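Report on one structure; see the data block that follows.
Note that one protein chain of the assembly has been removed; the remaining protein chains are unaltered in position.
Let's turn to chain A:
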Amino acid sequence: MTMIGVDVGGTFTDVVAIEGGEIRTIKVATEARTEEGVIAGAREAGVENATVFNHASTHGLNAVITRKLPKIAFLTTLGHRDILDAGRTWRPAEALTDAHWRRPYGDAARPLVARYLRRGIRERITADGGILIPLDEDQARAELEVLRRCEVEGVAICLINSYVSAHHEERLRDLVHEVLGPVPCSISSEVSPLAKEFARSSTTVIDVFMRIIYDGYTSRLDAGLRAEGFTGQLNYANCAAQLVSADIAVEHPYEIVFAGPAAGTMASAYFGSLIDTPNLLCADVGGTSCDISLVTDGAPSVDTTFELEHDLIVNALSNEIVSIGAGGGSLVTVSPAGELLVGPGSAGSVPGPACYGRGGTQPTTTDTMLLMGIIDPDGFAGGRMQLDPDLARRAFQDLDSPLSFDQRVNYAFRVGVNNVAEGLFNVAVKHGIDPRDYSLLAFGAAGPMLLPATLGLVHAKEVVVPPHPGLFSALGLVSSDQVYGDSRSAYTILEPGAAESIEKVYAQMEDRLKQRFGDRGGDAKFVRTFDALLMGQSWETPFVTIPDGPITADTVHQMIANFHDVYQQRTGNRFEALPVQGVTYRVEAVFPAAKVEYPKLPARDSGGPESSRELEIRYLTDEPLVALEYQRVDLRAGDELAGPAVVREPLSTTFVPPGHHLTVGTYGELHIRLGGTP
């Protein structure tokens, strides 16, 4: 009985194999043909014994980012072909006074679908579902002939107001198949029947891209795994890191495009539940960024949409992640005023930090940590890579800065730590939480190195370093349940008379879901929620709960009351005099799945942990500090150490700053708190 989780990143593919109480982790290079790397990792993990194979893929995401995309067409209502270029129009705050800014997916930059392949179809449905202009089939056929000549590989269809009436979209899809044959074709009324045409269009376009990309990928992967003797269940993780059976996932592949980052939050939430720590600020610090997410009372903070690029929205539930440019590869630079800056630019993996010796000449956070003595030049990345402190030193010397050398390294460390601290603090303030009620969960290769030093700035309860921090995200793939959801918009003023129409919306979605999972459904329990607004507002308050059972006049009263409660809880205000308008109705069915079991670490009978050697930590204070180095594998539950100390393991280093102490927990996790002695 083995469970396998695979997280495909840009450079490395992380594989975790869980067997009994044992967790094995494997890192293989991501191959140009992604499935080859995945299958190689699966082979190494012993896939023939696996019952489940859970997969988070960045394959589709990378295709969007690099624009290595199939050629598809976008059909919409005549007069609206530029929906996809205009987006929601706003520009990011940092471009407020920048006349050179261009919308990243606009025609002036890198469009997803060129304008000549975005074509208007003569038809018009009104907001109440009426037909102002009937679908002109002759005109549609003529447009499709143009696309046939252009040899498009797929078609996305989003007509104005199709969230109210799907009729024209369905007929148009028939015509697409009639003229173009069996090309992948998604219609927005099926993919994401939510109001607001831009998000629905972009979601549908992404869906068609992913159908083309994942269709071939999934069949190749499945065949490859079967050839290795795999007989179990293949699942994908979606953008909320919940699992979806692969055959169902490929029907709505836009939901799996952003799974990788979400998995870390899910791993955190699950591990937090094991150690009785339900409130977490999670920080996944890798080479280029620090991804921050929030878990409250055991539940990840979830958004109703996510952005692939500025304003390129996909309508999928996703774990809310704030990414800041603070990772191991973050560049140390000097501003014109002489201020030392760390990030947001990154050296990436090529050329990488100066100490990698791959031609990088600018110092990075990794160089800082190396010069300070926190990173071991001989033990980096499991000892596979030798780092050169002289190159790091030269990079710092070459900075055009008024600061002395010692100050440069010291500032680079403190600014790097401060950036992460401000990012964490920012998320806390935004959500109105008090960091003192939260633990910081530190993972990603660079997380355990940076996070403990933020404690004095963030005032969180503690830092927790989980087992396998370098591969912890991938463990999120064996930490969640199977979840199937659907959603639909229908603007409805909530009043007793609306009960019947609302019930109908839910019943339709639930019927459709039941068809999707067929005999796997069994006695699936559906959970209903809705998004609503106060009349006059233009944005919704999402995830308001609904009492069980069919919707009656009484239920509607309860829905209104629940809305006011949630609104008050989130904004501090209550406006009972204003009517409530239901906008989007959501339903979810949950099937419990097997999860990773973390082995418990025994305690020691007597004595304490033995340090492997003494280290010198430089540049942190005026004189170098003496710190003890420990190997994580030597630690036992209940062990305690005082900072300054360094704990090493193959893919990560934990730095316990002076004035902090560390306690080893039941599962071998490291708890670091402020205070000199335990």
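Just so it is clear, a contact is a pair of C-beta atoms (placed from the backbone, for glycine too) under 8 Å apart; a residue touches a chain by one contact, two chains touch by 3 or more; residues count from 1.
Note that contacts and distances are computed from a predicted model.
Student: When one chain of this assembly is omitted, its UniProt record names it as which of these: "Hydantoinase B/oxoprolinase family protein", "ABC-type sugar transport system ATPase subunit", "ABC transporter ATP-binding protein" or "Carbamoyl-phosphate synthase large subunit"?
Tutor: Going by its UniProt entry, the chain not pictured is "Hydantoinase B/oxoprolinase family protein".
Student: So one chain is hidden, and I want to know which residue out of A:D107, A:D247 or A:D303 touches that hidden chain in the complete assembly.
Tutor: A:D107
Student: Would you indicate which residue among A:A347, A:V415 or A:L641 is in contact with the undisplayed chain?
Tutor: A:V415
Student: Please identify which residue in A:A86, A:V350 or A:A603 touches the non-displayed chain.
Tutor: A:A86
Student: Just checking the interface: what residues of chain A touch the absent partner chain?
Tutor: Per the touch rule, chain A residues meeting the hidden chain are 78-83, 85-91, 93-94, 96-103, 106-109, 114-116, 120, 122, 124, 126-127, 132-134, 145-146, 149-150, 160-161, 163, 195-198, 334-340, 401-403, 411, 414-415, 418, 422, 425-426, 429-430, 491, 534, 536-539, 570-573, 575, 577.
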